[in-house]
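The complex appears here minus one protein chain, its other protein chains still in place.
Chain nomenclature is as follows: A, B and C, assigned in order of appearance, with residue numbering initiated at 1 for each chain independently.
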Amino acid sequence: MTANDFGFLAPLLAIGIAPVVIMLAVAVRRSYVLSCGLALGGIVAAFLALFAVPQGMPHRVTSLLIFDNYALLYMGLIFASTFAVTLLASEYLAARKGDLEEFYVLLLLACLGSSLLVVSNHFGAFFIGIEILSISLYALIGYTRNGLSIEAGVKYLVLAAASSGIFLFGIALLYGETGTMEFPLLAARTAAQGTNGLILTAGLALVVAGIGFKLAVAPFHMWTADVYEGAPAPVTAFVATVSKGAVFALLLRFFAIVDINAHHSLFAAVAVIAVLSMFAGNLLALLQNNVKRILAYSSIAHLGYLLVAFLASGAMRVTAVSFYLVAYFITTLGAFGVVTVLSGKERDADDIEDYRGLFTRRPWTALIFSAMLLSLAGIPLTAGFIGKFYVIAAGAGSALWLLVVMLVLNSAIGLYYYLRLMVVMYVSPGEEKVAVTLPLSVTGYLVLAVLVILLVWLGIYPAPVIELIRSMTAGI
Amino acid sequence: MISQVPFEHGLILAGALFALGLIGVMVRRNIIFILLSIEVMLNASGLAFVVSGSRWGQPDGQIMFIFILAMAAAEVSVGLALVIRLYHLYQSLDADRASRMRG
Amino acid sequence: MRTLLWLIPALPFAGFFVLAVFGARLREKGVAAIGAGSVGVSAVLAILAGISFITSPPPGGSWTQTLWTWIGVDGFRPAIAFYLDALSLVMTLVVTFVGFLIHLYATEFMSDDEGYSRFFAYMNLFVGSMLTLVLADNLLLLYLGWEGVGLCSYLLIGFWYKDPANGSAAMKAFIVTRIGDAAMAVGLFLIFMNLGTLNIQEIMQKASHTWPRGSGLAVAAAALLLGGALGKSAQLPLQTWLPDAMAGPTPVSALIHAATMVTAGVYLIARTNVLFLLAPPVQAAVAIIGAATLLLAGFSALTQRDIKRVLAYSTISQIGYMFLALGVGAWSAAIFHFMTHAFFKALLFLGAGAVILAMEHEHDMFRMGGLRKELPVTFWTFLIGSASLSALPLVTAGFYSKDLILWYSWSSENGSPWLWAAGLAGALLTSIYTFRMVFLTFFGERKKEAGRRPGRVMTIPLVALAVLSVIGGFAELPRTLGNMPVFSEFVNTVLPPVKAAGEAQSAEAAMQVVTSFVSLAGVYVAYLLFLRKRRYVEGLAATRTGRALHRLWFSGWAFDWVYDRALVQPFFWIARINRDDFVDLFYDGIAWYNGFFHGALSLTQSGKVRWYAMGIALGTVIMVGIAVVLL
Partner (left out) sequence: MILVWLIAIPLTGGLLAWLLDRGDDRLPRWVSLAAIAIDFVLALVLWMQYPEKANVLPGGAWFVEVRSAWIPGLGIGFHLAMDGLSLLLVMLTAFLGIMSVACSWTEIRERVGFFHFNLMWTLAGIMGVFLALDLFLFYFFWELMLVPMYFLIALWGHENRIYAAVKFFIFTQLSGLLMLAAILGLYFAHARETGVYTFDYLELLGTSMDPAKAMALMLGFLVAFLVKLPAFPLHTWLPDAHTEAPTAGSVILAGLLLKTGAYGLLRFAVPLFPQAALDFSPVAMALAVAGILYGAVLAFAQKDLKRLVAYTSVSHMGFVLLGVFAWNELALQGAVIQMVCHGVSTGALFILAGALQERIHSRDLGLMGGLWSAAPRMGAVGMFFGLASLGLPGLGNFIGEFLVLFGAYKVSVVMTVIATTGLVIATAYSLWMVQRVFFGARREEPRPSDLGVREMAMMAFMMAVIVWIGLYPRMVLSTSEGALNTLRQSAGVSAPSERMSHTAMPGANDDGK
């Protein structure tokens, strides 16, 4: 460990120190505003530290971690998203009773776990990162301690732990076959061994299955809707974006090193997962009446789309996945942001009836939500459009025509429920519903406004972001 | 050097344990037993690590096992806290009762 | 004059435009002035054009006035251009002059109708279209006029729109003629495709160079054009619309469904005579269709009760004569019969209109009778018209024209005794049904008081047409009777002369005696059966065969019944059963399956964590399974 190493570690350190500081502060005096502010400060510091990393990338810190542009990009994405979640949560939580300060401790820890995932170069680091993330999430999901929240927390805990067992077993198999858990070394030895080792393939499959749970792809998806529904809306946003994005970033890095195209059977298995996810997600969402569940199912389908790009080869693959993730982060944060700002003290605004006539009551909120839904549906002028275009382009570029056609068919199915949700907001409310009348959340709307601007900007002029992503992911 | 247990034998044992744990998660209704079964799964994975480590004569497998232990402890502590809340809500430890969200 | 040719059709169009836009605000007098006036001026112009055309015949025998290129794509350049030669001049004169008389008549006939201005707007539009048809220099413009007159026919049959029956008759007329028009359209495609032009004169030239006589393409082209002509001229098998078309006001029947539009088919065939000459089978078909039609329609006319339906069947029958003439190559005879027919049939319709008006819109002849005294002018003019229709010898126009046709059907190269016999039988039928009509209407006992009598404005056209119905025939005196074929000489500058087989003059004279005798005999039979000894007829009709025949003839040989069962009902049936578009079932099915799978998958979301764990376990097994099995 050198001083130089610490320079690279600075973002992680900042995000790791912040929860400690908050805990100490809470020990001195409970102040919601203070802990919230400290959390924001910590994230900002970590984000700024990204720009201060020393020269000489890619740089490895021990065999566990690697710092390269790719990692910086994803850390930036994670920090920005966590920042948005923190802002969304600040007013959402303020309306609730109980000890709220620890929320930020957990949130920052989850953020730390995610960040660790994107810099990990070793299954050890991967394991530590994913467990920090998971264990924080158990508590976050059950944080509001009402019935649904607890139920969701327990479900997530049981299933996440079981899936941890699965990928751990897979890692053990890989390790047993190759004698290393370091990605590049593992890839080299795998290639030397040939790609048809039984235990090796089984190990990889188990790892993918365990990760599949985190990504909520079919058939590991069944927890998603329940957890999304039960968790507090800002936490749902975090689960849907940061936790999935970080895991996907890791998956992408791992399989960029271990060439998935060389493992034909694994490739086929992942393709099956992709198709299953698309269909399961879209069909489940079709007539669903709970908005959070709709978004949950929709996220299953979106991960299926993302896997199409993931399975592509060539230069477009990483750019397509990364751009799609950026668009998906913005859109999903926006969608759950709307749910958050509309949620009352008693329960979240997750019934489709809560949205009836929203356009008359709160035109701007309705428009923002429409923009998010359109982006999810991949309609022009939104980031989602460019994202979907990119994914289809990646698929077409690698001649994965079957997957592309499946994607296209599923987009059409998906359209149905996005439109269904959207049109509800514009029909005239039968009688004025006063179920959800919150004071306007200033920070919430601030976040939403920024997200919408980003959404449209990416939809109209994505060139700079595409260039940024390209240059940042060039090393992968 | 102590004669080693063959790698495959160790793996078979670990795999059997793992399967037992997984089946336990699926068939037990009591949430405590489900948590126990998960412990079995995690430990089976740990065993697989140890066996693998011994195959290559490296400490890495054992290090991973220690990680797993730590993680399992953390998980159980959070898990038990949630279980207590659950018990408050339902007056029962039946995992199937916690199914208000569905569809 | 030549540069003003375009004004002849343009004036009625202008009249239409003015009436359509401002008609609702004009008083009846103004409407009448514009409506009849525009056609009148057009008639004057036509006469002036005719005089100048005849006095100083243009080189090549025609004038062409091109207004502008209508469409210019690739080699396809039909123009809005008018072409005047002897044939179109005759047509133009008849159309404008008879048209004007009928307009004049209608100014009184239609007075106090709430659709007065609408009526004249339609009529003007008709005259304009008809003139476009006859003056068109290419088939596409002709087609424009062709469809235009069809449209006006439709509009005017359904003029009294409040009665749905009129609307149905109008639709029937338009749709049946459109069937023929579709064939004609294909004919246009074929001609353009193979000859590269639609200009009529160029077609004539190129066709005779390109296509050998009897070649497949020539036959196809002629047959397709014939299809159009059959529809428009109400010939077998597309004749069924014309009797129903009598639902329109009587001046309409006179103008459109007797004098002008229905003879457009005759004009078309005469205009494109080269094509028909190149296609002998088709020309023979024209003759046979004409002969068959004239007989069938004659029988039907015999049994009608409605005075206008008698005239309608009579019109079909007379056009049958014209087709017969065309078919045997007696081009000028067909046109000559067209002209005389226009005079006397218009006269008969106008007379019938006066009767109907007097009878307060009663059409049934059996409820009329003895009107001779009450409507003297009408009676005498009607009698002249009837005589002309029956071709009473020497003094009527109809005699000269029909005689010519009968003679050529025997003597021309394409003629045959069978055709002649059919024509002769038709002549007998004609005079029987004509005088049946006269006797039933004007003789016998009076059954109803005559109401409104025709005024001066209605009388003038009657008289004028009566005069023409007599003297019109003298334009063409046969060899046996003075030998002054003025008309055919004039028309034959355009139309090919008859290829006669060279029969002797004595044969022609004998033939004329026979036909004269036949038509007089018909009058006597009618007198006997319908005035003197009604019980013969009643007895005849009471027998089983008589009743069946009567029913068959009365219904126009049951064509309507057959078409209804064979075509109309199946079409309605198909339309009805597929109203909701069976293709949509497929998409509905897809939607249903999506909903079904949604329901099925939702069941897997049971909310039980153990079940979810099972899903993960299963998924893992599947994953590892695929990865290992496909290895």
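In this section, contacts are C-beta pairs under 8 Å (C-beta built on N, C-alpha and C of every residue); 3 or more make two chains touch, one makes a residue touch a chain.
Keep in mind the model is a prediction, meaning the values are calculated, not measured.
Visitor: In the full assembly, spell out which visible chains the left-out chain is touching.
Guide: Taken over the complete structure, the missing chain's partners among displayed chains are A, C.
Visitor: Touching the absent chain in the whole complex: find that residue among A:Val44, A:Ala256 or A:Ala396.
Guide: Of the listed residues, the one touching the omitted chain is A:Ala396.
Visitor: May I ask which residue of C:Gly40, C:Gly99 or C:Gly148 touches the chain that does not appear here?
Guide: Selected residue, touching the omitted chain: C:Gly148.
Visitor: Where does chain A touch the missing chain, residue by residue?
Guide: With respect to the unshown chain, the touching residues of chain A are 374, 377, 379-381, 385, 389, 392-393, 396-397, 401, 404-405, 407-409, 411-412, 415-416, 419-420, 423, 426-428, 461-463, 466-467, 470.
Visitor: Please output the residues of chain C touching the missing chain, sorted low to high.
Guide: 20, 24, 68-74, 76, 80, 114, 118, 140, 143-144, 146-148, 151, 154-155, 158, 161-164, 167-168, 170-171, 174-175, 178-179, 181-182, 185-186, 188-190, 192-194, 216-217, 219-221, 223, 571, 574-576, 578-579, 581, 583-584, 586-587
We take it that only the chains that are shown with their structure count from here on.
Visitor: So which has more C-beta pairs touching, A-C or A-B?
Guide: If we tally the C-beta pairs in contact for A-B and A-C, the bigger total goes to A-B.
Visitor: In whole angstrom, what separates the CA-based centres of chain B and chain C?
Guide: From the centre of chain B to the centre of chain C is 96 Å.
Visitor: So the centre of each chain is just the mean of its C-alpha atoms; given that, what is the distance between chain A and chain B in Å?
Guide: Chain A and chain B have C-alpha centres separated by 26 Å.
Visitor: Can you work out the whole-Å distance between the CA centroids of chain A and chain C?
Guide: That gives a centre separation of 78 Å.
Visitor: Provide the list of chain B residues touching at least two other chains, using ranges where the numbers run on.
Guide: Residues 22, 25, 34, 95, 98-103 of chain B each touch two or more of the other chains.
Visitor: Indicate the residues of chain C shared as contacts by at least two other chains.
Guide: Expected reply: 602, 605, 607, 609, 613.
Visitor: In their complex, what parts of chain A are in touch with chain B?
Guide: Where chain A meets chain B, its residues are 124, 127-128, 131, 134-135, 138-139, 142, 145, 147-148, 150-155, 157-158, 161-162, 164-166, 168-169, 171-173, 175-176, 179, 181, 199, 225-226, 229-230, 288, 290, 293.
Visitor: Quick check on the complex: what are the chain C residues that touch chain B?
Guide: 602, 605-610, 613-614, 617
Visitor: For chain B, which residues are in contact with chain C within the complex?
Guide: Residues of chain B touching chain C: 22, 25-29, 34, 95-96, 98-103.
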